[in-house]
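Just one protein chain is left out here, and the rest sit where they should.
Letters A, B and C mark the chains in the order given here, with residues in each chain numbered from 1 onward.
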Amino acid sequence: MLSWLIFIPFLCALAALLPVRRIFRVWLLGATALLHASVVGAFWINRPAPEWNGYLVLDPLGLILLSIISFLFLSVAVFMIGYFQHEQRLNRTFIACLLLLLSTMTLVSVSYHMGLLWVAVETTTLFSAPLISFHRSRGSLEATWKYLLVCSVGIALALMGTFFLAIAANDVHTLFLPALLKQAPLLSVNWLKLSVIFLLVGYGCKMGLAPMHSWKPEAYGQATGMAVVLMAGGLTQCAFLALIRVSQICFQAGMSDFYASILIVTGVLSLIVPAVFILGEKNIKRCFSYSSIEHMGLLALGLGLGGLGLFGALFHMINNALVKVVMFLTAGSIAQKYGSSRVDDVRGLIRSYPLTGIFLLVALLAGTGMFPFATFHSELMIINAAVIAKHYWLAAAAVICLALMFIGVSRIALEMVYGQPTEPVLAKKENFYMNAAIAAAVALLLWFGFWLPEPLEKVLREAAALVGV
Amino acid sequence: MILMILFHWFFVGLTAPFLIGVIARVKALVSGKVGPSLFQPYFDLIKLFSKQCVYSHGVTWVFRISPAVTLAAMLIVCLLVPFGSLKAPVQFSGDILLIVAVLSLSRFFMIAAALDTGFSLEGLGASREAFFACLSEVALFMCLIALTLLARRMSLSGMLGADSPLSWNLLGPALLMVVASLFIVMLAENCRIPVDDPDTHLELTMIHEVMLLEHSGVDLAYMYYAAIIKFFIFGAILVPIILPVQTIFPFINTLIFAGGMIGLAALVGLVESSMARIRLNRVRNLLLIAFALAFFGLIVTLWRGAL
Amino acid sequence: MTTWIDAGCILIVFFALIILATSRIVGMIRIFVLQSCVLSLMPLFLHAEAVSARDVMLSLGTVSLKAALVPFVLFWAIRRISMRTEVKPLIGVGASIVCGALLIAGAFWVSLALRIPGRPVTDLGLPCALATVLLGFMIMVTRTRAVTQVIGYLVIENGIFLFAVSLFDAMPTLIEMGILLDIFVAVFIMAIVLNNINEEFEHDPGGESRAKMGETF
Partner (left out) sequence: MESFLQIAWPVPFGELALKIDPLSLVFLCPVIILLICAGAYGVGYMRPYWGKRPLGAHVGFYLLFALALLLIVTANNVILFLGAWETMTITTFFLIIFSDEKEAVRKAGFLYLIASHCATFCLLIMFFLMAHFAGSMDFTVMSKVGFPLELAGIIFLLALAGFGVKAGFLPLHVWLPYAHPAAPAHISALLSGVAIKMGIYGLCRVLWIVGILPAWCGYMLIIIGVICGVMGVLYALGQHELKKLLAYHSIENIGIITLGLGVGLLGRSYDQPFLAVLGFGGGLLHVINHSLFKGLLFLAAGSVISKTHSGDIDQLGGLAKTMPVTSVLFLVGALSICGLPLFNGFISEFIIFFGLFQGVLALPLLGVIFSVLGIIALALMGALAIACFTKVYGAVFSGQPRSIDSGLEYSKTVDETTSIWMLAPMIILAWLCAWIGLAPKMMSGITFLGGACLARVDLFLIDMSRIYIPLSTTIGIAFLFSGLILGLLVMRRFILGAEPQPVREAWGCGFTRVSVRAQYTASSFARSIIDLVKNILQARQYGAKAGGYFPLRARLASSVRDVSEDMMFRPLLAGLTRLSRKIDARRVLYTQMYLMYIFLFLIFLLVWKLR
């Protein structure tokens, strides 16, 4: 089942490369995403067996990520139906790459071998690069270039880390995760440390943790909203999954403290850096991209703090993805309507496009952890974990940064939502599909904010137990 | 109880104007004139009570009730103040707060009434009144705190009454400063020279008088009466502190009180005739001095208390 | 056989240093090709006693990708985008060489602290790999042209690859192939992006945008 889940999108990608009508590809994507989603939904009831000699295993961690990915693609597919009603651009590469991305991201979430994991993550980088340059503008190409370069270097470091891990596992003689975990005490400590550092920096590049974040504002600022959703909600969290795997190994090897301290430093940096940068920002997408860095910081922090923080981080993974859907799909829809995502060009959204305006508000509130949205709970848990771990300064720094972040985002978002409306490029009509895609994410955010469903909590607990609480 | 209250009012109403007469007489004497009769204020009041009220255009009910409120306030305050051996009909812990609050209420209505005319001169007076009240009220409170600390109780009757524990031997320096401060506050609150000149009608120098410009007839009589009673009240607070002499004979006590009141009036008259009105922008300095005196008195009290 | 292996390791570092010192892009690519060729021989040298099919495959794969396809793509890119061919370093060639030498020293010094478990075929593998990686980093950081950055990246990859082949054989072939493929695709996509950027520039010849982009392309 798992391999089919990887291959079907791959085959569909090949199909998308055929010269057919634009709308056909959109529907192809939609159908694939729907299929993918329904299969993943089935996995919630009945977990699939390992495949490929244990290379592919779906554990609760993977299930969470897989569900996220599936949901993201479904939203993007629905959104795209609306988007390409107005857009005249050719979508062959775009959709093919999307489907390839789906395939490889699925691979990331189910791969149970550190080498395979690396290969999968690297592949996602490659297939996501063309997505950034969808608009083919100079800026977007430049952003693609930076993204490629920085991520490739990062991934190269991760490769080195993987090799170091292999050396550390000289006695174990394998990179299969279960074997590594089982015999973790046999790992050579020094090499493992080296490997952990390289893996963190490497996958951290991919995840966009500060100071490896620099590609993020550029890439997110230039790419179309749909692509950014997949990157910010999916790709970065794939890299986070890799970090979680490392954490699993460290925990079993009794090096939790070592790894945690690095994660916390990185996490705090990722909170501080965007908080400083965001204040001067004028572009809503770039703004959200800083917010994304901050969310990654929170994830790293939660993982580093362990315990409650870990649970919070896992929950935050889900919420983060949902928020990213709202954020970037809304930003994308604004960018399409006004031909710009700069605050000076977009005003009075709530009058021109009431729904989009509301979504932007939701993006602001949910993105910064306001109450009725699920992010509130996950952020709370992470901060709570910091307090419990007696990292008081950490908690203080985190909240100050979150506050600055809020100032930065709200400055722009609120300016855009309210005020005297500026003239949009497109006709004054909301698109049903686009809004439906965003509304679904909003609904989920609200739902989880008010009511954490039993199965979800169970899976989150299982996942947290895997990392070792 | 009701009888006591009525008697208290009766006493105040009858004797208070006399003090104003004393002041006027002393001032006249000092400047070498014979001066008006000691009972001139009574005649003035009777005259005013027999006159019609004239209202200017555009005044509202605030203007019309403010004289009644002012006079009523003074009468209420009277009830809380003991006059020599004449006990205050109402006394309770914390009555000083009520005194200040009622005085404030009367001030509120006076200012509101002055502004109600919409006329710039009244506004001028009201503004000054409001300003100086801030300063004098703070000074007054400082004095009250000091007195509270000295007497270890929170009722005016307790501080001034028959069993007053205030004694100059023990608390001399503190009391002296409190008394000086209270005296200045009294001058300011009653609009006497050097703070205000109740006799001129040169609008730029006036505070209290200018607020009454549009009042006439019975209303003016109410206001005038209220001012007279206010002076009496402050005198009645000040005199027992200066002369805490207690004998077993109520008659002698009353005589001492009466003598003290007349003496105080004479003192005010002397001050008025020996000083000119000071410049308005220096009035606030005077009031700040009163505040500082009271503050200093308080510190001395605390110092004594700490020892 | 160890002599050959050692020589290969040292050659790889040496070529990396030369790349750093080269002032023309074409030259850099050529030296890179040489380096890759040496690298592709390493698996064979390392297992000279019993050369397995895996080693041959790896060797062939490396040679065909890094010594043939990648340079081809790079040359194609250069031709297509008619890029100026001087390197334009941030740090001069002389200083670069000195820095590079220091980095090599650093790599060796670091390797002193790391003891490789098991049986190392050569004790030069680790320091040389590290040095190559560091030099690659240096190329990326100090050379401003887009293609030079790609070359720097490739040098890093070579370093990592050297590390992998010289030190252990825990990695399944499939994974190694995946790695190779990834690298190729990376370069390929980079070239396409470069090409696209160039096209954008041609729509706006002599515009200020080129200046704004820091003369990278």
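For this structure, a couple of remarks:
The rule is short, and it goes like this: a residue touches a chain if its C-beta (ideal position, glycine included) is under 8 Å from a C-beta of that chain, and two chains touch if they have at least 3 such contacts.
Remember, predicted model here, so these are calculated numbers, not experimental data.
Within the full complex, the chain left out of the display is in contact with A, B, C. For the options B:A101, B:V245 or B:M275, the residue in contact with the chain missing from this view is B:A101. Touching the missing chain, out of A:L200, A:I249 or A:A363, is residue A:L200. Interface note: of B:L149, B:L176, B:L270 or B:I289, the residue touching the hidden chain in the full complex is B:L149. Among B:L45, B:V179, B:L213 or B:V300, only B:L213 touches the chain left out of the display. From the set B:M4, B:V30 or B:A68, the residue in touch with the chain omitted from the display is B:A68, counting the whole complex. Against the chain not shown here, chain C presents residues 90, 113, 137, 140-142, 144, 149, 212-214, 216. Mapped onto chain B, the footprint of the missing chain covers residues 49, 52-58, 60, 62, 65, 67-69, 71-73, 75-76, 79, 90, 92-95, 97-98, 100-102, 104-105, 107-108, 111-112, 114-124, 126-128, 130-131, 133-134, 137-138, 140-142, 145, 148-149, 152-154, 201, 203, 213-214, 217-219, 222, 284, 298, 302, 306.
By the touch definition given at the top, chain A reaches the unshown chain through residues 142, 145-146, 149-150, 153-154, 157, 190, 193-194, 197-198, 200-201, 205, 211-212, 214-215, 258, 261-262, 276-281, 311-312, 315, 350, 365, 368, 370-372, 376-377, 380-381, 383-384, 387-388, 392, 395-396, 399-400, 402-404, 406-407, 410-411, 414-415, 418-420, 449-454, 457.
Just so we're on the same page, only the chains that are shown with their structure count from here on.
Here A is the chain whose Cα centre lies closest to the centre of all protein Cα atoms. Between the Cα centres of chain A and chain C there is a gap of 31 Å. Averaging Cα coordinates per chain places chain A and chain B 77 Å apart.
For this pair, chain B with chain C, the centres built from the Cα atoms lie 98 Å apart. Contact residues of chain C toward chain A in the complex are 114-118, 133, 137, 140, 146, 149, 153, 156-157, 160, 163-164, 167-168, 170-172, 175, 178-179, 182, 185-186, 189-190, 193-194, 196-197, 200-201, 204, 209, 213.
Taken together, the chain A residues at the contact with chain C in this complex read 113, 115-116, 118-119, 122-123, 125-126, 129-130, 133, 136-138, 141-142, 144-145, 148-149, 152-153, 156, 159-160, 163, 166-167, 169-171, 173-175, 188, 190-191, 194.
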